[in-house]
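A short worksheet on the structure shown next.
Every protein chain of the complex appears in place save one, which is left out.
Going by the order they are written in, the chains are A, B and C; count residues from 1 in each one.
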Amino acid sequence: MPDTFSTAVAGASGYAGGEVLRLLLGHPDVTIGALTAGSNAGERLGGLQPHLLPLADRVLEATTVETLSGHDVVFLGLPHGQSAEIASALGEDTVVIDCGADFRLTDAAQWEKFYGGTHAGSWPYGLPELADQRTALGGARRIAVPGCYPTVSTLAIAPALAAGLVEPDVAVVAASGLSGAGKSLKPHLLGSESMGNASAYGVGGVHRHTPEIAQNLGLVHDAAVRVSFTPMLVPMSRGILATVSAPLVGAVGEEQARQAYAAAYGDEPFVHLLPDGQWPQTKAVVGSNAVHVQVAVDESAGRLVTVAAIDNLTKGTAGAAVQCMNLALGLDETTGLSTIGLAP
Amino acid sequence: MPDTFSTAVAGASGYAGGEVLRLLLGHPDVTIGALTAGSNAGERLGGLQPHLLPLADRVLEATTVETLSGHDVVFLGLPHGQSAEIASALGEDTVVIDCGADFRLTDAAQWEKFYGGTHAGSWPYGLPELADQRTALGGARRIAVPGCYPTVSTLAIAPALAAGLVEPDVAVVAASGLSGAGKSLKPHLLGSESMGNASAYGVGGVHRHTPEIAQNLGLVHDAAVRVSFTPMLVPMSRGILATVSAPLVGAVGEEQARQAYAAAYGDEPFVHLLPDGQWPQTKAVVGSNAVHVQVAVDESAGRLVTVAAIDNLTKGTAGAAVQCMNLALGLDETTGLSTIGLAP
Amino acid sequence: MPDTFSTAVAGASGYAGGEVLRLLLGHPDVTIGALTAGSNAGERLGGLQPHLLPLADRVLEATTVETLSGHDVVFLGLPHGQSAEIASALGEDTVVIDCGADFRLTDAAQWEKFYGGTHAGSWPYGLPELADQRTALGGARRIAVPGCYPTVSTLAIAPALAAGLVEPDVAVVAASGLSGAGKSLKPHLLGSESMGNASAYGVGGVHRHTPEIAQNLGLVHDAAVRVSFTPMLVPMSRGILATVSAPLVGAVGEEQARQAYAAAYGDEPFVHLLPDGQWPQTKAVVGSNAVHVQVAVDESAGRLVTVAAIDNLTKGTAGAAVQCMNLALGLDETTGLSTIGLAP
Partner (left out) sequence: MPDTFSTAVAGASGYAGGEVLRLLLGHPDVTIGALTAGSNAGERLGGLQPHLLPLADRVLEATTVETLSGHDVVFLGLPHGQSAEIASALGEDTVVIDCGADFRLTDAAQWEKFYGGTHAGSWPYGLPELADQRTALGGARRIAVPGCYPTVSTLAIAPALAAGLVEPDVAVVAASGLSGAGKSLKPHLLGSESMGNASAYGVGGVHRHTPEIAQNLGLVHDAAVRVSFTPMLVPMSRGILATVSAPLVGAVGEEQARQAYAAAYGDEPFVHLLPDGQWPQTKAVVGSNAVHVQVAVDESAGRLVTVAAIDNLTKGTAGAAVQCMNLALGLDETTGLSTIGLAP
């Protein structure tokens, strides 16, 4: 194993790219090579990501195969549909980690229904805590980083489904901070519109993360899992709080449910079942790769209800990317990642 | 009918009392009499509610039967358990409008389970848009203002239940601003803790508004309605955004669902079904008595999903109180109330 | 005087236009005629300003002389430089109220230095509380609504200058909510960037509101007033909190200073000197036309320090516009305006 691995980040002016860089700056085993962008190529990084002070004077290059070639690891934070071409031109030994959606779905029909256009294929799915994904990620050279909502929703309910505690009929309602929408210049994302405002969008099963959640849950349950997914925007920059519920299968006690979660996540370095009586909050995981989970049994309603919190940019995107890089390179999975949030 | 009605507000230093006063200041048919408080008695209102400039120099009196007597209408914004004694001492002809929970539940067992202590009884329930409540409120002299979560949750799903579109098995996830918790001095309500933070609480059917939602929905459905209710706090002062879903009964089309809602709310002055494709946001209803509702059918998940937004302090508390006062006094129901929000 | 006056709003999809409409909807003496926009022409207002429910189904027309003609009052909420041409084509008897900057500055050289391009001229300045502006606004047919920062800064320090308590050497630092920047789609205005963030801009005397403040203060002081103005953006939608200080002239006592402010604003319906010990906060004036002011004498530093709060969209823009309309039409100056804020 070399002393250090060289990395490049495509889309370094965006939120995914910026968070990858924040984490790589604290990673002991990597160097940071090419930083590329689309319309921001040629600009100082310091003007775009002023929080990344050690890289302030780096100038962004254009996102091309040439600039990205020659690195051990390439992170892609690109708009949908742009990853396939670049990845195919990079060497087979390069670890290519796509923070976008292009290679997440295995079902071409679902891809076409939700994203449109041609399905690029699928890569090992970067959620090590799900089923046997960790094994698949070891030594992988192409990795699809999960969506932020699918990460938190999947981890919130998978143990209950796997243990047969609930019916495969899952309702997810998740509140996300604004950074989940990226730096898109859309009116409803302005601070003046979004501060003091909670708003629904993508209701009724039309959000693109719906099939991804169902795909994940299908890996822990014998039959297809029905997923009702409703996202909402709430006035914060970072974080997702997901409430996931499903009908109980017979009489399930809360202690039984807790045991299922404790067993599922007891050895996981980043997924943390909170003590009885303590409920997740996003601020506790801001900037960290941790997932906080809690579970309750509502006998009266006949439902199991779980709540989970992540930072959409860390465990929901860039932290997962670095976690997968570690697995791909044979490093300790937790290197350069933290379970400590930034609060208050 | 007299030219104007005299009003008093108990709990004028709190959020419910302050919002009642904001609305009464714009109401053409009332005068504002006694303003009372508990620990803040003796203080200038201007120091506690600096936004109510025309009342800034009014001094709060102690909340007693004496100070509250002699008004046509008395609004109570008191901690749970304090309304019964005061109400019983006020004249039978006085319109007493309780913004607290004491008289909302009809079932003493549910009261004892969720609130503890002795059930004070029940009063006409101040949600005119529900079943035949409007009739019951006409001329009423005792009125229980609904809880904020029950108001928005009930209005979001009642038409679907009433029309038999969904099973009586309802899942509510609602995001609320901080003012819903009142001025309680608790650490998690501090700005430093709550800004940038979404947090769950009262999960698993233990929140006190759960039986109230079920009671309401029982009025529009033949059988008992199971309710799974999960609240969360999100970083804003005002507003609730509720997502309510339930399993479809057979094949229900979205147009059929929209028609049920259009029929239910077509004549309602404050409940507004948004045009197709537009989803509720809390900021559009801040300071207004309006409820914005939208509905979707998720065929793939087999669920009907609705989203509704209110201002928890206006339609969720003080606006409902004034709306009910209007009905009780025989005034036009909309007097002094607005459907215009304050945005951005 | 006619029963009602017809009004039109150019730029009805923007923040200034939206706030003008919010106020006009509550104004007893006007009807709302043409609503026009630039790129949003042809759209339903309800999709752009969902809080203005009574106007939701109105469709925006193009901003042209034709659509705006034939009204008693025309409000202009247009980008800089577009008002002059439209105004010149509207009848001389039409009350034209420009919420933009085009006609605020009297000095062409200052206009060219700070805005560039040709100076369009100057109109009566819509700050009735300043010097003899109220008289000039009575019956006026062309009115320039002041900038938001100049309104709050001027009112904060003018009495002290007029009374000779301070040197004409004023330092203004003002924190503004995001709506002051309009709906411009710029990255730093995104919610993800601006939440949790305080940022400086326009430092060093380069902000366009600098000469406007100096112009105003020149009206209450014999000689030129030097103004150092530093704006900052803070994470809220509405509101400006301005701190204004200047060196004391000799020994000025706090009581003396308070008396100067009490005398200056005692008869003003919208400017309110807070009681001793209470300091302004923006939330107390949100949605209201009120200005809250407080003053202190810092003997140790040798400075008089004042703080004032306004809602940048109400008293800072649209409320001032309606106040001026009232004066122009001979209505009571306060008609349709409130001193009650929306809090919490």
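Note that in this section contacts are C-beta pairs under 8 Å (C-beta built on N, C-alpha and C of every residue); 3 or more make two chains touch, one makes a residue touch a chain.
Since we're looking at a predicted model, the values are computed, not measured.
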Chain not shown: contacting residue from A:Leu35, A:Val234 or A:Ala284: A:Ala284
Contacting the left-out chain in the complete assembly, out of B:Met195, B:Leu219 or B:Val249: B:Met195
Residue, one of C:Ala108, C:Leu185 or C:Val203, that touches the chain absent here: C:Val203
Full-complex contact with the absent chain, from C:Gln82, C:Ser122, C:Thr243 or C:Thr334: C:Thr243
Residues from chain B at the interface with the omitted partner, ascending: 15, 177-179, 181, 183, 185-187, 189-196, 235-237
On chain A, residues whose C-beta touches the chain left out of the figure: 15, 18, 22, 25-26, 44, 46-47, 49-54, 179, 195-196, 237-238, 272, 274-275, 278, 281, 283-288, 290, 292, 338-344
Interface with the unshown chain - residue positions in chain C: 169, 171, 173, 175, 177, 190, 192-193, 195-201, 203-205, 210, 226-230, 232, 234-241, 243, 245, 247, 254, 279-283, 286, 294, 296-303, 305, 307, 309, 343-344
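Note that in this section only the chains that are shown with their structure count from here on.
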Mean-CA-position distance for chain C and chain A (Å): 44
Chain centre separation (chain A, chain B; CA means) in Å: 37
Residues within chain B bordering two or more other chains: 195-196, 237-238, 281, 283, 286, 343-344
